[in-house]
Each structure stands twice: as structure tokens, then as C-alpha cells.
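Structure provided below as C-alpha cells; questions to follow.
The excerpt is restricted to a subset of chains, each kept in its original location.
The chains carry the letters A, B, C and D, assigned in the order they are written, with residues numbered from 1 in each.
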Amino acid sequence: MTTSSTAQQQQEEPALPPKATQQARPAVRRLGDSIFSGTALGAGIIILLVLAAVAVFLVAQSIPGLSSEDNTILRDRSFLEYVVPLAFGTVWASLIALVIAAPIAIGIALFISHYAPRRFAAVLGYVIDLLAAVPSVVFGLWGALTLAGFVQPFYAWLNANLGWFPLFSGQASATGNTILTASLVLAVMILPIMTAICREVFLQAPRLHEEAALALGATRWEMIRMAVLPFARGGMVSAAMLALGRALGETMAVTMVLSVSGVISFELLTSTNPTPIPANIALQFPEAHGNGVNTLIATGLVLFVVTFLVNAIARAIVNRRAQFSGAN
Amino acid sequence: ANEGTSGGEAVEGGVTGTIEATGASSQTAAQEAWVAAFLEANPDSDVIYEPTGSGVGRDNFLAGASNFIGSDRAFNEEELAAGGFGSCTTDDIIEIPVYISPVAVIFNIDGVDTLNLDAATIAGLFAGTITNWNDPAIAEQNPDATLPDLAVSPVHRSDASGTQETFTSYLEATAADVWTYEASDEWPIQGGEAAQGTSGVVDRVGGGQGTIGFADASQAGDLGTVAVQVGEEYVPFSPEAAAELVAGATQEEGRGDADLVFDVDPAAAADGAYPIALVSYLIGCTSYEDPEVAATVQAYFSYVASAEGQDAAAENAGSAPINDELRTQIEAAIDLIQVEG
Amino acid sequence: MTAVVTRETSSLAAGRLPKWATWVTLVAAMAVSGVVFALINMGSAASDFNVAGTLVVGAILYLVVIYVLSRLSESPRHAIDRFVTALVSSAFIIAIIPLVSLLYTVISSGIERFDVEYFSSSMRGVVGTGGGAIHAIWGTILITLAATIISVPIGLMTSIYLVEYGGKGRIAKAITFFVDVMTGIPSIVAGLFIFAVFSIFLGPGASMGVMGSLALAVLMIPVVVRSSEELLRIVPNELREAAYALGVPKWRTIVKVVLPTTIAGIMTGIMLSISRVIGETAPLLLTAGFTTSLNMNLFDGRMMTLPVFVYNQYQNQGTNPDEAVARAWAGALTLILIVMALNLVARLIAKIFAPKLRG
Amino acid sequence: MSKRIEVDDLNVYYGDFLAVEGVSLEIAPRSVTAFIGPSGCGKSTFLRTLNRMHEVIAGARVEGSVLLDGEDLYGAGVDPVLVRRQIGMVFQRPNPFPTMSIRENVLAGVLLNNARMAKSDQDALVESSLRGANLWNEVKDRLNLPGSGLSGGQQQRLCIARAIAVSPDVVLMDEPCSALDPISTLAIEDLIEELKQEYTIVIVTHNMQQAARVSDKTAFFNIAGTGKPGKLIEYDETTTIFSNPSVQATEDYVSGRFG
């Protein structure tokens, strides 16, 4: 953003001698600024380096795992045959979780920021934040021991009455440890992250614009739609992506809750479920040896790529209307 | 309160090395008991056992990251031939079957505590050919039980597991007609309930109705258990019955002197022996670079194989103590560890 | 408020549902739902009464009735407003149900082992009964602290770079891109990565606390960057300009004006990132390892952490499963309490610096 | 469409702080009323109570009554949304929606009630509102760009266009011209003159000339000192207030001999 008249412009208007006094000049930085911005840049570079290292590690470790020769994990399957159902499982479980959690999280965040009385809202925010603190192992225990048993009768009912609907078809699980339960657990796990970020962003919505909406005779919801949600769009998408990132990478809770089969299936209520990649790694790693370990790491690389694609799409959505963003 | 109190009075003749081990998670409870008692007798030494899983343990042993390991299977001949055990100075290793644990077939049906089943029926239940508990195949063997009209939900392990390998090799060996799959630590059938770990299977079986699964017997708890047909009789699981199985097993030929590996054949189980038992090994080197480590490994292995050690494991992990004959063999093997540099 | 004559036909109050209407509708909806479920339940034990079903059906009934009522007597816009209000409130209640269930489970099962021994002993030499989690508690605190010390400066500075310095430059784009990718690193892969790196330098099977911290930092950094970036971006430019106009250098403006303005949000983000990793199990199993003894040195030897402790106690219950499971739940409860305490501290910090009033 | 406003003994509090005390006045339909007074005396505060906008501020509350054509704004069962719909407001600081284009900003209020407005009607409304606010020529080529890219004065005029687009009965304006150049100011004053034919207008202004030019009646507020409540000192025909006020303080203020 340094201002300068470039040499080019001088050539275009050679008739103005005073301009010769201001050649393209180096940006001047104060020492404090240089140190600070240098540190900031350095921090960013560290991230790049770590990522590069992780990527190199993943790629290097993955290559031996791609061949199915003597591979205790692949067992004569090609790597693609092996990983596609796993990738499907990851995306499917996370997607369901996000679809369940996103509206609820936005609802809670709005409730806290714009509906609940102030005092109450502060306590509520705190309580929801607490959920983020529950270790995934505990979510796993709770999901497997409490939630699965609780929802199983509903699944049986859905399966019996709405079994014609593809998602609810198949033989209903006797224990409730289905992909829907796993996704419910994931939804509860990502709820706090989404809620907290959405809440912060909603709270930052400018009072000025909220008042503008109200003064036009907007109801509370219309005010939120006009002044709060558009302002918070970027933040909401970011929150959803962070949440999705957590869901995609969640290991222990899914491992403990889900009855996995490594199939590609859209049925939500059966005990034959797809296996998400992290759960598969956790389940197979302790007994894996030789290039089986590399195969597992290669599936991690696939997950990496999947997550990146999801994020890239989200960024694209946010940037499309960047000039209408709320800042200023 | 138990921290920082060690190093009280030095025990006569105690070893002083620190040894680190990784491996089979099945041995966790037993190792806890062994380590606790061993450290009490040898307060200046330290033994750390990390239940990483057998596969990781074997990799660690090859890489030289663990002084000894626990493993649900011994190294196979190929692996032995390849050699290159990073923990050892030579390729001569010691493998001893000191953790023998019956695997119970557990189920959850209201009002039924125990069932008598033959191998074919068990295989049918798990393979999905028997789908209802009122199936005549079950009723025939259990005239006294009131069997409900209830779907069968078989539960297996979702993780790769030695317990699972033990169970599937039992099915493969005894019910080949129904169970047409190879023994494997991974479940060969797609579908069915899958749960992680022994505790996962136990919880899953307990959490459903009409469920059936298999688990380390010590974890069976209040669930119904199956008495398995061997010969003419139905044998309920017990440590003693499981020990009988190993007692009857043949030792694998062509291995080193300290390499005591047994070929357990469930199909050949003697009368009164319980045919499904996990045999898990302690694996170490016969020579170490560090004599202190060698002495400590030797002392630890000796304790594990001793009668007290086996009883401690039985108490804390529900395992089957080895018989005296086997112990003599094992003690001989342990003596092969070279303690003097 | 002095109430003056209000004509019922008043155009301002035109077709306005009275205040009590919402509550009456809610109670009525719940009552109807309750009666329906009671009828279904007739003949079976009272304990079989489906409370959750009653609440769900009651809530749906309420949503429908309040919408229709409002649409008929008020206006479609009001109907939508009421509908959304009900929806937003029920979103909250929906979230509360699992929370309460979870907390109830953890507290009721965890309280059993909340004794002195639990907080004073480790599992060293403990077989069956007794024992404690002091080693895991210290491990979790130290490892998480180290991870925070690593990732908060990096994450915060990176977000500052992105918002204040990077602009639309290529480096900023690259960082954004990679932070996105980083959010997708599965925790277990982060563990594998650190494990592999340390194996190269320290030989195979290396295991120590700081490795766990590094693995957690890999997971934490993107959360810190993303959440603080989002919050820094919405600090109004006016404030930056006000500071610049006073001849305040950019970095001081950032440190003294921008950061304090949004400190509450940033603290929330940091707390979220801590919460995100403090309960991680898989990467710690691979890096910090497993031990039954107390180890306070991050740079030497295995270090136990609470999630690993909980996981292990549940997975390997031995012949005394009740004891092990009780230890596991107590570990979970301890972990939650630790995070709760951290949250309190964060809020306190935020309160001290937070904007005094909304502008 | 114009309405009469009667305020009776109104107190306004921010929490425990009494900001405005005991205001009673009557505003005739089809008239322009100006509120003048020193900074901090509660003009904005009082103005906001006329369409219940103060309720947006946590802790703000009123005692007393405000009647719109005899109907109490604060009566039981009164819907603040309907109140604000009929009593529009333009704020001291321009606040176009940054996430909306100029066109969307103008239509923001209208589309709430009439979501299915024909495109051509919308266009007509946008044009007439922007013309009314004297902004049309400047923005007609960039109606789809964000409203926040305009200059301060342009933004304020956009807000006025937005407020009149919903054709309210009463328009409250809180220093609407403080960010405008004289030309725009004159245009807005002309607009006020025009709106007055149909609407009731209340305007807060610091500009005595403006008050004198546009208003029929003028209310002078004052404050005794910091922490004291603002009070209505004098309320009369504008000509009277500026030529022959009955209170000394008013005279001091309008002639600039104050403080």
C-alpha cells in the first residue's frame, strides 16, 4: 500500500518536472513495526513449514503403502478400492453431523446473543463452552453407553414405519450404534465450537445497523436477517469449517461408538456402517505392521485432501461477496 | 501417596535396571499385577509396560525401541528368518507363553444365563446362518432353556485383535462347514455389530437384546456365557479348562532353544479342555547390550513365570496359570538369557 | 409505566397476541403431548413414560400452534418471528439435553472416586482397587500448557499477519490455504507425524511429554488462527484510524487498540482451542505414551495424560472392572473441571481488558 | 396518513440514571417540530422514546405515556414493530447496511411487508426515494454497489431515502443534516417541507438556522448540569422561540449567548 508514482507514470507525463522529486521509494518501516510484522510473518511461515513437513511426511510414508503386495491391511485389494469407502464414511458421517449441528449452533448462538436476557446469556455461553471441554473419550463412552441405548427404540420405530425411505431402510440395529448415533455424537462435539464462534461474531454485529433495521419496522428476526446474519456470514462459514474439520478428524469418539464395516451405504439405522478414516486408523494401527502402517498413513493423506477441498469450497463461498463484508 | 516413596530399604539381590516394554493390550491387567509385585521386590528397578497393541510392540522390538514386548502371537518363521531385532545383539530371541486366557462366548437374552452350544451352532450364529434365537439348532441342545423369538445380533471386534484371531481360528478349526473363512485378527464378514476392544464388545452385548459376542473371559461379568461342546460334553470356560488346552498343545519345531511356541489346535482339544483360549507371549532377547537390562529382563520373566506371578495374573486378569511342566520348560528358556556381559 | 386507556381495536396493538399467550400455548402443547403419551403408555409401568418423546412432540406442537395462532391473529411476519423465536429457544433446549445427560453421567459416575487418594497417588504399583490420577493430571496440565505456549503466539501472530499485514498478498493467501488444510489434519495423523519426526532424531520409540505438546500444537494452531482472524477482521477500521492519527505506530495500534477491543473473543478462541486438544487421546497415545508413574519432566520419558488414563482404564478393566471404570469417570470429571477453571481464568482476563460498553 | 403525537409527563432512564425528566408536549399532524438544545441534554434520548427505539438499549426505560392519535405507544399489547413501522427514524450517524447494495438498502424496509413487489415497482420506488433524498443522480449508475462505499453525506442521504421508502406516518430525524453539505442540506429541507404535507416530522438539529427555516414549532431542551436530567424548557411556535422566547435560557441559547 505504499504510495508512489511509478516510473511508468512519469514517462507518461514527462512534462511535469516536480514529479521527478519522488522516485519510487522503499517503504519505510519503524523498527518496532519491522520486528512486529516480521514476527507475524515468521509465525505464518512456521505454519507453512510445519504443513510442508507434514505433507512431505505423509507423502513419503504413504508411497510404500500404496502397493497391495504383502500388505496386511490391503489384503489383495487395490489402495483405491480400500480407501474410497473409508473416504465416503468420513465425509458422510461429518456431513450428517454438520447438517444436524449447524442450525442448532446458529440457533443457540442467536439465542445467547439476541434473545436471552443478558445475565442468563452469559451463563448459557459458559455452559455451552463447557461442552467443548469434554474429552472425546468421554463422548465415546457417553455415546456408546448412554446415547445408543436411548435412541435405539426411535431407530426401530423409524425403520418399521418409514423403512421405505432409503436412509431409514435396512435391518435396524439392535444396539443403536449406527452412523446416525456417531453423527449425533459428532454433532454434540462440534456444537460448542460453532456456537462459540457464531456467538462472538453475532455479538459484534454493529448496533448501528441493528437499530437501522428496527427503525424500519423490522421484527427481531427480520433485524437479525438484515443486520446480523449477513454481517456474520464469513464468521459462520469459518465456524462451520472449523467444526467440520473437527468432525472429519475425530477419532476416539467415533471409534468407540460406531459399529463399522467399511461399506459404502447410505442407510442410517443399521449395524453395517461405513468406517471413517480416523477411526479406521485408530482401530487398525495397534496391530498393523510392515507396510500396513504406510497404508494407514496414506488414508490419512486422503483425509487431508478431502478436508482441504471442503475448506477451499467454503473460502470460495465467503470470498464471492467479500466487498459486502461487514467491516467498516 | 505412592509416588516418591520407593528406594526404601534395599532388597538383597534385587536387580536395578530400568526396562521398557510395549505390546499386547490383552496383557495389560496381568502386566499391572506383575509390575507392581516385581517393583516391590526390586525397588531400585523400573519396569514400564505400555499397551500399544501387539503389532506396534513387534515393530518396536524390531526397531530396538523396547527391551521386551508382549504379543498375542509369536514371531512367525518368515520374520524370524529375516531377523534384525534391534533390541538384541543376536537374532536369538526368547518367546514364552505366559499369559493364557480363556475367551468366553457371551450373550444377552432375558432370563437365559447359560447355553450349551456346539461349534457349528456358534459358527452359524456368527456367520449369520442362524438368525433367530428360537432356531431348532439351539433349542435341541438346550431343552431346559426358554428361548425367545428374537433376532440374533452377533457382535465382533472392530479393531484388529488377538482375541478375534483366537476366536476365528477356533471356528475355522472346528466348524469349517459353516465357517468358511480363514482365521484372522480382522473380522472376515462385512456387516454385523462391531465394537472396539474387549470392553466395547462386552458393553455392546450388554446394551442390546439378542446379542452374542466373544470376549476375554475375565470381562464376561453378568452376561450369559456359552458352554462349548468338546467331544460329548459341554465345557463352560474356566482358567483350568483353558490351561488344559495349552497343556495338550504341541510345540512348534525348528525354533531356537529359548523360543517356546505352541501350536494350539482347538479341534484337538482334550475332553474337559476349554477350546477357545488366547495364548499370549512375552518376547525378549537372549543377549542384550546392557547387562543391567539383561539381568532385569531375566528377573522379571522369572517372576512372571513363577507360581506367584501366574497367581497374581489369575487374580487380577482372570488368566489361566501355566502348569508346572510348562513352567520347567520356560524356566530353562529364561536361563538362556545371558546376564554376564 | 403508566397504563392509559388502550382500546382493544387499537391499530398499534392490532391483532397482537397478549404476553401470556405464548406461555399458555407452551403449557397447553406440553400438556396435550403429555396426555397423548400417557394414553400410549397406558397399561405399562409409569417409569416407561416417554419423557423425551413428550418434550419433542410438545415442542413441535408448540411451534405449529404458535405459528398458526400468530398468523391468524397477528401477521405472517409476526408468525415467522414467533416461529423463529421458538425455534431458536428450542435449539438451545435441544443442546441442553445431551449436555445435561453427559454432565449427569460424568458427575454421578465420577464423584465416586473423588477422594484424597485419587488426587495424591498415581497408578504406580496399584493393582485392582485404589490408585489415583495425579500423574495424569500433571501430565495433562504440563503438556497442554506447553502446547498453548507454543501455539497461541504462533496462531495469534499469524492471524495478525493475515488481517493487518498480509492484505491480499501471495503469502497471506498461502497461509490461509495451509491453515485450512491444517484444520483437516486428523488428530491421529498429527501424532504419527510428531512420532515419526522424533524417531528420526532420537531413534525409534521415542516418547516424551513435549512430543505430545507438539502434536497438540499442530492441532491447536489452526483453531487459534481461524478464530482470532475472524474476530480481528471485524474490529472497526475507525479505531485503527483513530490511533494512526495520533501518530501511533501500527504495531502499537494492534497491540493496544485492536487486540484489547476484541480480547474477549480471542480468549474465547484460545479457550476453544485448548478445549479442542485437552481431551485428545489418539495423538497422545502415540507421542507422550503411557505410564503409571508421575513424571514432571516434559523432556524426559513417558508422560501420562487424563484422556489416555480414562481410555486405558476403560479399555483394560482387569478383574475389578468397577474400580477401573470409576477411575475412568473420575478422570473425565477432573478433565472437565480443569477446563472449567481455565475458562474462568480466561473470562477474568477478558473482563479486565474488554470494551467497557458497546459503542 | 399524518398523526398527532401527545407526550405526557415522560421520564426516561438509563438504568438508574434519569436522563430526561417530565416532558409533556403535543405535536400536531402535518407539522415540522424541531428539538434544539445543548449537547447531552437528552434530545436524542427523548426522540428515541417516540418510536420505542430506546428499548434497544439495555436498561433504558420510560415512565409516562406517548399517544399517537390517542393511542398509547406504551400501552399493553402494543407492538413496537408496528410502532416503528409507522414512525420512521433517521439517525445521527449514517448507517446503511454494509452487506447490501444501494438498491437493496433503499428497499430494505419495503420488502419486509411486501416481499413480492414487482421489479418495476421496486425500480420506481428506488428512484423516487433516492430522488427525494437528492441522491439519485450520484448513485444511479452504481445501484448495485455496496452502500458503504459512499461518502458520509451520501450515506446519510441513502438512509433518508431508506426511511421514506416505507412511507411512515411520522419521521423522526436525529440531526439528519449534520453530515451534509449545504446543497444536500437544502434538498433535505425541501424534502421535509414536502413530506410535511402528508407526514408529521420531528427533527433534532444543532443548526438554529435550520430549525428556523424548516420547523413550525420548536422545543428547547436544557440541562442544569452533569448528572442532572434534561428537561423541556420551552415549546412554542418557532417564530416565537427565535424572536420572543418567554424563558431567558431559551433566548440565551438561540442567540448564542449561552454557557
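Here is the rule we use: a residue touches a chain if its C-beta (ideal position, glycine included) is under 8 Å from a C-beta of that chain, and two chains touch if they have at least 3 such contacts.
Since the structure is predicted, the reported quantities are computational estimates derived from the model, not experimental observations.
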item: Subunit stoichiometry in the structure file as a whole; value: A x1, B x1, C x1, D x2
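As a working rule, only the chains that are shown with their structure count from here on.
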item: Neighbouring chains shared between subunit A and subunit C, ordered by label; value: B, D
item: Distance-to-centre winner among chains (Cα means, whole assembly as reference); value: C
item: Most widely separated chain from subunit C, with each centre as the mean of CA atoms; value: D
item: Geometric centre distance via CA averages, subunit B-subunit A, whole Å; value: 41
item: Approximate Å spacing (C-alpha centroids) for the pair subunit C, subunit D; value: 44
item: Contacts with two or more other chains, residues of subunit A listed in rising order; value: 145, 206-207, 219, 222, 231, 282, 285, 325-328
item: Touching two or more other chains - residues of subunit B; value: 25, 52
item: Pairwise touch network: line, ring, star, complete, or other; value: other
item: Which chain pairs touch, all of them; value: A-B, A-C, A-D, B-C, C-D
item: Subunit A contact footprint on subunit B (complex, rising order); value: 25, 52-56, 58-59, 151, 153, 155, 158-162, 185, 190-196, 200, 203-204, 207-211
item: Subunit D residues within the subunit A interface of the complex; value: 51, 53, 56, 58, 81-82, 84-86, 88-89, 91, 93, 95-101, 108-109, 112-113, 145-146, 148, 159, 162-163, 166, 168
item: Residues of subunit A touching subunit C in the complex; value: 1, 30, 32-33, 35-37, 39-44, 46-48, 50-51, 53-54, 57-58, 61, 103-108, 110-112, 115-116, 124, 126-139, 141-142, 145-147, 150, 188, 191-193, 195-197, 200-201, 204, 206-207, 219-222, 224, 231, 234-235, 238-239, 241-242, 245-246, 248-252, 277-278, 281-282, 285, 297, 300, 303-304, 306-308, 310-312, 315, 325-328
